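One chain of protein is taken out of this complex; the other chains stay put.
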Amino acid sequence: MSAVSSTVALFSKDVRSELRTRYALNALLMFVVTAVATILFALRADQPSPTVLSGMYWVVVFFTAMSSLSRIFVSEEERGTTLTLQLVASPSTVYFGKLLFNTALTVSLTLAVTVLYTLVFSEFFIIQTPSIFFVTVFLGSLGFASAATIIAAIVAKANTRGTLYPVLSFPILIVLLMTVMNATARALEGEDFSEAMGDFQILVGYILVMTGGSFLLFDYVWKD
Amino acid sequence: MNDITLTINGIGQEFNRRTIFRDLTFTISSGGSLALTGKNGSGKSTLIKILSGLLTPTKGTVAYTVKGTKVLPDDIKSAIGLVSPYLQLYDEFTGLENLMILSSIRSNGSLTTGRAEALLDRFGLAARRHDFVRGYSSGMKQRLKYAFALLHAPGVLLLDEPTSNLDAEGIEIVQQVVVEQGKAGILILATNDEGEAKWCSRRFQVA
Partner (left out) sequence: MRFVKYGSLGIISFIVIAGLGIPLSPSPQSWLEFPVIPGLEDKARNLFFHVPMAWTSVLGFLVSTYFGFRYLRTKEIDYDFKSVSAAGLGLLFCILATVTGALWARFNWGSFWSWDPRQTSIFILLLIYGAYFALRSAIESDEKRASLSAVYSIIGGLTAPFFIFVMPRMMSGLHPGAKEDAGGKGPLFESKMLAPNMRVLFYLSLIGFTLLFVWMLQMRIRTARLEYESSRELSER
């Protein structure tokens, strides 16, 4: 039980820190707003197909995630608190605490994008099968967070942090991206829930494999 | 304090194709204090890191025994207090918050606000305990690190450059801590300063 309370304590530390400094949240919001605005100007009166819409949605999510998800480890490294954490918390506590935080961040992100899209593109961003959409977004967020967290841990230990994070994350995330784009397009087109089961299976498999693998490998990244 | 014995055997550390030190061996038990000495770059900080369980040495073994039973480095972390220039605390939280939060993550048994405040008081930070660490001077940050290290009455106290950034008053407090810990548990400090080295009963030259 103490392992769980440790993890929750670390998670709440990160949440409190974030609420005070607002680094990641600000970056997130700015990015999403700018991205959606750009798309709005690009589209003008045109009406994109569900495939394009779904693609646009996840492109915004992907790049916004890339700008903010690496912070959780990089900030510790930059401020010299990595040693502190290594001393007080076990590697699994650190991993799950950070994973929880990234998941919360990604879920907030996808929520923000969904809200913005529904408002800004109200004429054609119509989710015809909400059940598919929300399950996809939820599973997609989990998948994103699980892959992004281990890559963030890796990048924090390297030197050039800026562009390295998207370069490392993209190949790992392609499978996830293609699947969620597929499923989201289905949701927009109004397909039946059962049609998306194949996609959901892939997503769940991805989440399990990524989380499990990351957890086992985290020690080698975190510990010197 | 538990009866802890620390034994290192044949410790060697290489980093980036360079050997920092090789074949270090010593043993120390509760009630002992040890000063690690050596010139700059001899690897004192690295050795401290190895002793705290945060770095695995390239060669050799580090063994902790508590009351005769061997304990893994991962498990001994909860009994270790570390003060080091490489260890920082959180800027965006207050001194008191730092102690409470880090303690809850460590989950070592609950820390009461009272005890945390008493500790801050001992190190002269009582007046600034509700201020953000961002606003602390480097001397105050050092004092806070001590409060953090002593939070859970550690059996092993490791001090890397014990009095860096401290004024005369701070140095006095640290000396008291060193003497107390040396009697009750294990104390190891790494220093270039002759005076500090003399606070300890034993000495060990790193390279």
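Read from first to last, the chains carry the letters A and B; within each, the first residue is number 1.
Everything that follows uses one rule, which is that contacts are C-beta pairs under 8 Å (C-beta built on N, C-alpha and C of every residue); 3 or more make two chains touch, one makes a residue touch a chain.
This structure is a prediction, so every number in the text was calculated from the model and none was measured.
Where chain A meets the omitted chain, the residues involved are 147, 150-151, 154, 157-160, 164, 167-168, 170-172, 174-175, 178, 198, 202, 205-206, 209-210, 213-214, 217, 220-221, 224. One chain is missing from the display, and on chain B it is touched by residues 15-19, 58.
What we mean here is this: only the chains that are shown with their structure count from here on.
Against chain B, the residues of chain A that register as touching in their complex are 2-3, 5-6, 9-10, 13, 16-17, 20-21, 79-81, 83-90, 93, 223-224. Within the complex formed with chain A, the residues of chain B that make contact are 49, 52, 54-56, 74, 77, 80, 82, 84, 86-93, 101-102, 104-107, 148.
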